[in-house]
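Below is one structure, written out as structure tokens; comments come after it.
A single protein chain has been omitted from the complex, and every remaining protein chain is retained in its original position.
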Amino acid sequence: MVPSYPRARERRMTPALRTTAPALAAALALVLTGCQGAALSDDDAPATGGPVKIGVVVPLTGPVSQVGTALRNGLELAVRKVNADGGVHGRPVEYVVVDDAGDPANSTQLARRLVRQDKVTMLFGTITGDTAEAVGRVADEAHVPFGTAILGDTEHCFAYQWGFGESTRQMLTPTVPGLVRKHGTKVALVGSDYNYPHFYAGVAGELVKKAGGTVVAEEYSPLGQTDWQPVIGRLKSAAPDTVLSMVVGADAVTFAKQAQQFGLLTPKIGFEGASLDADFQPALGPLVTGRTHTVRWSDRLDDAESLAFVKDYRAAHQWKAPVPEVAGNAYFGVKFLLAAAEKAGSNDPEAVNKSIGGLSYDSPLGKGTHFDAANHVLQADMREVTIGGDGAYTVTRTHPMVTDTTPKKGCS
Amino acid sequence: MTVPAASNAPVAPAVSTRGIRRTLRLALPGLAGAALLAAPFGLDAFAVATLTLGLCHGLFAYGLDLSWGRAGLLSVGHAAFFGLGAYAVALAQEHHLPWTATVAAAVAAAVLIAVPVVRIGLAAPVPDAPLILLTIGVGLLLQRAATTLAPVTGGTNGLSVSGPDVVTSYYVTLGAVAAVVGACGVLLVRGRFGARLVAASRNPERAAQSGIDTTRVRTAAFAVSAAVAALAGALYAPVAGLVSPQVFGLGLSTSVLIWLALGGRESTVGPFAGAVAVTVGQQYLGSTWQGWYLLALAALFLLVVQVAPAGLTAAPRRWLAGPGPDVRLPSASRRAPYRTASESAGDRLPLAVTGIRKSFGPVEVLAGVDLTVEAGRCVCLIGPNGAGKSTFLNVVAGQLAPDAGTLRLFGADAAGLPVHRRVGLGVGRMFQIPSVVAELSPADNLRLARIEAPEPAEPPAEFRDLAEDELRPAGALPLADRRRLELAVVLASGPRLLLLDEPAAGLGPDDARRLTRELREVNRRTGCALLVVEHDMDIVRELADEVVVLAEGRVLARGPLDTVAADPAVRTAYLGAR
Partner (left out) sequence: MDVLLAILGQFGLYGLLTVGIAVIFAATRVVNLAQGDLAMTGAYVAATATAAPFGLRTLLALAAGAPLLLVVERLLLRRPGSDGLAAMLVTWGLGMALRQGAELLFTGTSRTVAVPVEGTLDVLGTPYPTYRLVCALTATAVIALVLLAAHRTDWGLRLRAVADNPAMAALLGTDPRRMRATAFTLGGLLAVLAGALYSPVLAVNPSMGFGLLVPVFFGLLLSRPGALATAAGAALLISTLSVLLRTWLSDTLAEALFYAVVVAIAALRSRPWIGRFSAWFRRTPAPASAA
């Protein structure tokens, strides 16, 4: 129904225009045959004898489509790698990608379709918190494991949901004391006005206090803000030594740029947060050069597996910019999940889910990475990277096994 | 009373086509219903789930159609109402409240928000701008509230909703609700309410002059539209599985406009067809075409607006409806109207005003007018330009409220009465530019007038040709015929006092003479009093029992034309000499 390796359709470049018409025709044919084929049986259990199937729900259109595409790219390469190495318990791995356009209503529908119609063994993907929540609930109801690769914490913990991105504590625990020591004790928090930045600020405040600093300002602005002057003015009047920012998406760029123009962000002042992500480096350039950032995975890691992945990624997508962290998280996350499936020795989603919870797995993300049962956060290494003028995120320090065991409700 | 039967209309080109049309008109809804009923058996689970979502969107679009399509009130923030319904279900589940109560509360809240919004909109001369602004504003406000009140609403992550099995049983529930709402809607718009709405949305001025309370009719339509949207939202919550502040957003509000514009307005099928098509397309093609799907949708949308501005279902619907103008009165309302007992005007004085004043800003247009019109008399109002004649007529008809003075119509104090109530008292009105519902056929225009008339009158024989003209829209008639149609429409409601503003303006001398004769005839036959603003002295001479001269906002002189014309004060006023 769906080929194992749908040709990665390149959305970045204009040459794609040339191949569009045949691709569209092929896609249409694919969809039509797909619709016909799936009509008959309606039991939820995946065929245990067949290939291992992953359902991928990502936004490929809309404001976060870039991140979604990166996640899908990472996943594709992981599946290709696993298949080249002989598949999972002798069977090939397949995946089905669906585009939810960042709308949770779509995510629910599509996740249900993947579970019921495509009978996937596991789900993977989603970028924004609301879509993650939507798919998480479907996965929980259907008892199908669901992996995410985006950083940050999801609001709810589900028994079937596993996060491969770094949790907020894992991000901030190694960072905050250093910032306070280096720049000073006064910390300002700023974020886009939605759930996650508020949560981030809560954790940050706690850690700042622990490190002996004080939070001197806390500001939120609605998503899509184009004029940051009032916020920057208020931040500036608090005279912070460090700014921790969870202003996300396009706003991360607008905020950082305007903060620099208004003289809030000088090289002397510490700055950490979403604006320093590799996605925004091409846009912000000199503004972030020389700063350090804490990540789970960077494309400058020099272990063989990461190097091979980065090489493949660059080759497959003619990629020049830094490879997004989410792609790496997805790559190693999917490998983790498939290793769990291998260990379970079956395609049965419940068995795989059980296996995920108990697996300890060595990868570039850390030695013996595993999930904490209390919060389903992957216990793994964190890295301090320094951003170079050429856009390189060079690893300058490794924090081995940064744990986060703060319990969350609903994990079991 | 007999209404001209359909067979009186010009014979249709071929009887067989008409037969086919009639069969199809009956068969198609049945077929569509059967197909929808059969869907769960023939389609796979995901297709049914997609169809469920499509129907849900369809119901939303159908709700919007009641306001945008039927009432002509564009709402760009209809997702506000949709979101209320969706959150009602989500909140009920989250906080363990009975969902019936919360959904009822949401529907009530939608109506409570909709009514002031539309009232404010309709209070403006052109309701579009304030209405668009208010609906967007309300939607954004609710979205902000849902984002900020995180402890209750879950903030941006929203609230999860787990419902019954979405694939089979829920499809049936949704289908049933959609069918019930659709059926109620059809009953509503096919009846007198629908007929009123057609007139009120197309020509509020004429509708009010036909005795329709346009504000009330359109407000009701908008409120029902908001309620249906809230209901659709409530049904949507379990299908979506998660309700987040996005449901209030501009994205959804504009999507629903697109579904409706693609499907076709003022139809029951159109909104559902448009919404289902786009939703199903999104689910099946969206993942593969990705960005190209949206681009293709935008292109398709542009194409449809250019080529078939009435929507994709408009052409087949038009064909099914047979020859005639695009807009018709709903068939059910065409039947003979029932009559309400009317208060007899008797011999009471049709019009008596004293001390009427009206200023626009610093300009005093009417400076204390005293005037009476006796039953059966024909009074002509003349005066130089700017004397306030039209303003006075507008005050009498109810378009303008006087600043001071008393106004009695048939003995009743009418100063504060809205236009349609004055019509109920027996006032008819003809405008300077003939005002008929241009989109309806002349026959439908007359039907509409009779539906609302307190004492419907058979149109006189000389208007027979208009009463039987079913095939062209009234807007296509030549000016003289439109003038005659307006007269016929006004007479159909059996007025006792007829207000006319330069009835012969723009007519050739022959048509003007014919019209004057007809007016005189009406006056003689029905005993209806006339108050006519007129410049043409030939017409005044033929028509007037009495002439009133208005100058600088006051009555200057009154009496037979020759006496008045000889009055030196009048001569001064006209010639400007002192």
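To keep things simple, chains are lettered A and B as they appear, and every chain counts its residues starting from 1.
Criterion: a residue touches a chain if its C-beta (ideal position, glycine included) is under 8 Å from a C-beta of that chain, and two chains touch if they have at least 3 such contacts.
In this text, all values refer to a predicted model and were calculated from it rather than measured experimentally.
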Which residue of B:A129, B:A404, B:A476 or B:A566 touches the chain not shown here: B:A129
Option from B:T173, B:T254, B:T354 or B:T526 whose C-beta touches the chain left out: B:T254
Touch criterion as defined above, residue of B:Y62, B:Y236, B:W292 or B:F463 at the omitted chain: B:W292
Candidate in contact with the missing chain, chosen from B:S67, B:T288 or B:S390: B:S390
Listed residues B:I20, B:L400, B:L479 or B:L561, member touching the removed chain: B:L400
Residue ranges of chain A at the interface with the undisplayed chain: 11-12, 14, 61-66, 193, 219-222, 224-227, 229-231, 233, 249-254, 257-258, 261-263, 279-280, 282-285
Footprint left on chain B by the chain that the document does not show: 74, 116, 120-121, 123-124, 129-130, 132-134, 136-138, 140-141, 144-145, 147-148, 250, 254, 257-258, 261, 291-292, 294-295, 297-299, 301-302, 305-306, 309, 360-363, 365, 385-391, 394, 399-400, 533
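The definition used in the following text is that only the chains that are shown with their structure count from here on.
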Parts of chain B lying in touch with chain A, wherever the complex brings them together: 43-47, 49-50, 53, 144, 147-148, 150, 154-158, 160, 162, 166-167, 236, 239-242, 244, 246, 282-294
Residues of chain A that touch chain B when the two form their complex: 9, 11, 20, 24, 27-28, 30-31, 35, 38-40, 42, 60-61, 65, 97-99, 101, 103-110, 112-113, 116-117, 129-130, 133-134, 137-138, 141, 155, 193-196, 198, 222
